[in-house]
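Removed: one protein chain of the complex. Kept in place: all other protein chains.
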Amino acid sequence: MIIVMKSGSTQEQVEAVERKLRDLGFQTHPIYGEVKTVIGAVGDKRLVKPHSIIHMDGVENIVPIMSPYKLVGRELISEDTIIDVDGVPIGGKELAVMAGPCAVESEEQLMEAAVKIKETGAKILRGGAFKPRTSPYSFQGLEEEGLKLLAQVGKETGLKIVTEVVDTRDVELVSQYADILQIGARSMQNFRLLSECGKADKPVLLKRGLSATIEEWLMAAEYILSAGNPNVILCERGIRTFETATRNTLDINAIPVVKERSHLPIIVDPSHATGNWRWVEAAAKASIAAGADGLMIEVHPDPSSATSDGQQSLKPEKFVELIKALKPIAQAVNRTI
Amino acid sequence: MIIVMKSGSTQEQVEAVERKLRDLGFQTHPIYGEVKTVIGAVGDKRLVKPHSIIHMDGVENIVPIMSPYKLVGRELISEDTIIDVDGVPIGGKELAVMAGPCAVESEEQLMEAAVKIKETGAKILRGGAFKPRTSPYSFQGLEEEGLKLLAQVGKETGLKIVTEVVDTRDVELVSQYADILQIGARSMQNFRLLSECGKADKPVLLKRGLSATIEEWLMAAEYILSAGNPNVILCERGIRTFETATRNTLDINAIPVVKERSHLPIIVDPSHATGNWRWVEAAAKASIAAGADGLMIEVHPDPSSATSDGQQSLKPEKFVELIKALKPIAQAVNRTI
Amino acid sequence: MIIVMKSGSTQEQVEAVERKLRDLGFQTHPIYGEVKTVIGAVGDKRLVKPHSIIHMDGVENIVPIMSPYKLVGRELISEDTIIDVDGVPIGGKELAVMAGPCAVESEEQLMEAAVKIKETGAKILRGGAFKPRTSPYSFQGLEEEGLKLLAQVGKETGLKIVTEVVDTRDVELVSQYADILQIGARSMQNFRLLSECGKADKPVLLKRGLSATIEEWLMAAEYILSAGNPNVILCERGIRTFETATRNTLDINAIPVVKERSHLPIIVDPSHATGNWRWVEAAAKASIAAGADGLMIEVHPDPSSATSDGQQSLKPEKFVELIKALKPIAQAVNRTI
Partner (left out) sequence: MIIVMKSGSTQEQVEAVERKLRDLGFQTHPIYGEVKTVIGAVGDKRLVKPHSIIHMDGVENIVPIMSPYKLVGRELISEDTIIDVDGVPIGGKELAVMAGPCAVESEEQLMEAAVKIKETGAKILRGGAFKPRTSPYSFQGLEEEGLKLLAQVGKETGLKIVTEVVDTRDVELVSQYADILQIGARSMQNFRLLSECGKADKPVLLKRGLSATIEEWLMAAEYILSAGNPNVILCERGIRTFETATRNTLDINAIPVVKERSHLPIIVDPSHATGNWRWVEAAAKASIAAGADGLMIEVHPDPSSATSDGQQSLKPEKFVELIKALKPIAQAVNRTI
């Protein structure tokens, strides 16, 4: 880490900062410029509380050098991680496709979607039993009843199940039914939930928060890994920006950036990232072309009667066409779908 | 709500949408323009699932007319709400001042801060026992031990206690020690936590999420009110923008907007909203001038040794000066501090 | 347009608004809801000054229904426009590739880049002679000298030239040397410059502003078209968001949205949109997969000595590899490159 001293800071101030740094276990290397002095501090950033220094007289700013994550970074594990979801790999040559309705509504609805999804070769069924909704007056999900339907349809079709957990109290329950625990965008910094999922024995799909930087997202994954669960799948689902034409802004750049910084697989949710089924195809193609390891897509047999997010859901027949359209793109980047 | 049909939509499509709307309990009023047709739908927006319509042929867009919140809005309760925190009013002529360290670290630290805070006439002590931290390697709070220290110092000084709850499992525990339950920015859309706090018998301080719109924030408050707890204090703490010179951007406009739309009191946290103790005074003055009902400020006896947020904490003597500097501003807007 | 009246507005207020609307040439259709009244106003939005109504007693809000652009929209011209740049089509099956250095520095630099670019089959050479720079102390471009070098290298290689114009006073001069006039992101709302380029007889490449909405961007194009120049190529180059890991956030969603709303071709600049040459390939692939009509890429024979934007420039040999890597993606979406 680098401590930048103010213009006009005194020799005494520089020395006081150096003493403090050495007390904290750092080696110090002051560099005297014409206008400003900076102090290089060598040691493990993760041990330090920078405000113990930022408040000292003459200090202007502190610049961290090391990335704050360890387990999710490429420094310890340089190879790409492939996560094994009960026989289905995520992160390898084959792209992972997760599809299904936003919310589980009934056995019929779920089964109808699942059968079509299965036909395309996709291997993972999504569906929400616990729904985080902006309004308390909106449908909040079928809860355990929904989990049971998911497990049942999963069993009958052979599809793996990914479903969201929104409360620390439900992690055990959801783990009994799901193959992958999903942590939603609004829970990305629910650190207790991250820790609980870190203790679970199921892989975790971690969606990026609406306004989370890539670094914060990787730190959220670090919570899960540091609690003991190495199986985290990152999911880019669009960020919040000033643009109002789309529900969110798909941060396609995040794919190469995450790939460079982390060994974890990353998939994209083009349904939330656009907010409109008409734009899902373009976003899905872009994601695969950019190097995503898979997709999570909302599919509903009757979007116009959906209890949630109908506007961005594909009808099953559109989903079948989408997967067809994605095949040549996957091939072009040496992947299969 | 208004349904906007696409240019070139057919009469059949318009009629199909009208039928659907009437099935959902709306009265319909089509308006035929030269290029586009729109359909006015009269009824309670809160009952409807707009995607049941957005997917219909010929529909371009849906424009809501009614605000989605009911209990927090001015329509049912037009008078400003004054919340009674065990004898301390929030929302009235007297500005509420909440101050204290970001995290509770020890009895000495807390007591030293509390005594100075008490001297200024402030009546509420803040301090985190459960800390949501971006990194799993940062100090996460003293937990129940911290709650006990808070309650003890509260008792000895007569200050009321506000402290954060981060997990649904802790709401009961925190309620035993705290006078106000704080829901932090990262938890603003932890809907389960909102509901649990809605069942608690303590007032709730609801911080605005980092990228929450004012509408989403009021909807989060609606969760608490609709669960039975009418005592919600809103707290603006800065939003996330492109600007990097400051930790967050204090959305000062939110004060008059919230005052116009809601009867709930709103306070400001200038410490988080700026991220730097040097800018806290300007932000605090601005907040009061703009009509805020109070302030929440980080005060630490020794910021340079703080385990969290030392950079934005005021030393107790600076806090004393700040309160002095705020008095004429409060007077200028006909408030007391 | 829809006028939303406040809850509690009186019949007199509604009638006064109706009268005003009729005076402005609208037909009015009031709809009385249980809580609120709205008034549908049928007529041409482009003629109206909504503030003449927004200030009236009882009015809460105005909701526009028609898009504010006419010539760039799909309503009048539904077919995709293909722009002919002196024999090179932009917007058709063949993807347009524009490449070259950020700034023209010397004949050698430009020729070395141009020869490699030509080899890949790309047909358009980019290079800045007038450079808008954040700092007055940075290199501002070779100006007319740079234009002459561009024209000369263009002549020798047969490549078409695209170069930026930053000042209304230079439009004529730049038009003498360039095949395409580029309007940069920082000039997107320099309305005088838009109008001047609208009177020029060269196609215009219009970059999206750093924080321009898609609607504002299309309105900027409307300035050019309405001044008489129908040949506008839109260029998405990343928007400004809270994310700091990348220079900008490539708004990949903008491609399907623009394609839906406008007949104009849209290309992407992955160099500015990422800000780092290592991420250009992923962003370029994504853009083509999403339906972009071409790419604008920074290529410099020696990025480490570039006077501007070296960090995001590809070396010529990397550019050759990139174009190779793009071929299968182009094919997958039925385009050629």
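The letters A, B and C name the chains in turn, as written, and every chain counts its residues from 1.
In the analysis below, contacts are C-beta pairs under 8 Å (C-beta built on N, C-alpha and C of every residue); 3 or more make two chains touch, one makes a residue touch a chain.
Just so we're clear, the structure is a prediction, and the values are computed from it rather than from any experiment.
**Q** Where does the absent chain make contact, in terms of the chains shown?
**A** Hidden chain, whole complex, touched shown chains: A, B, C.
**Q** With respect to the chain omitted from the figure, which of C:Asn190, C:Asn229, C:Asn253 or C:Ser271 is a touching residue?
**A** Of the listed residues, the one touching the omitted chain is C:Asn190.
**Q** Given the contact definition stated above, which residue among B:Ser9, B:Ser195 or B:Ser287 touches the chain not shown here?
**A** B:Ser287
**Q** Looking beyond the chains shown, say which of C:Leu21, C:Val166 or C:Ala273 touches the absent one.
**A** C:Val166
**Q** Quickly run down the residues of chain A that touch the omitted chain.
**A** 2, 4, 7, 29, 31-36, 38, 40, 42-44, 63, 65-66, 75, 211, 240-242, 244
**Q** Going by the touch rule given at the top, which residues of chain B touch the chain that is not shown?
**A** 211, 213-215, 238-239, 241-246, 249-257, 259-260, 273-274, 278-279, 281-283, 285-291, 328-329, 331-333
**Q** Which residue numbers on chain C touch the omitted chain?
**A** Residue positions of chain C that touch the missing chain: 46, 49-56, 68, 132-137, 140, 166-169, 186-187, 189-192, 195, 210-211, 216, 219, 222-223, 226-227, 240, 303-311, 313.
Basically, only the chains that are shown with their structure count from here on.
**Q** Can you list every chain that touches chain A and also touches chain B?
**A** C
**Q** Using C-alpha centroids, which chain lies at the maximum separation from chain A?
**A** Farthest chain from chain A, going by C-alpha centroids: C.
**Q** Can you check how far apart chain A and chain B are, centre to centre, with Cα atoms defining each centre and the answer in Å?
**A** That gives a centre separation of 26 Å.
**Q** Please tell me the distance, in whole Å, between the geometric centres of chain B and chain C computed from their C-alpha atoms.
**A** Once rounded, the distance between the two centres reads 38 Å.
**Q** Which residues does chain C have that touch at least 2 chains other than itself?
**A** Chain C, residues with two or more chain partners: 211, 241-242, 244.
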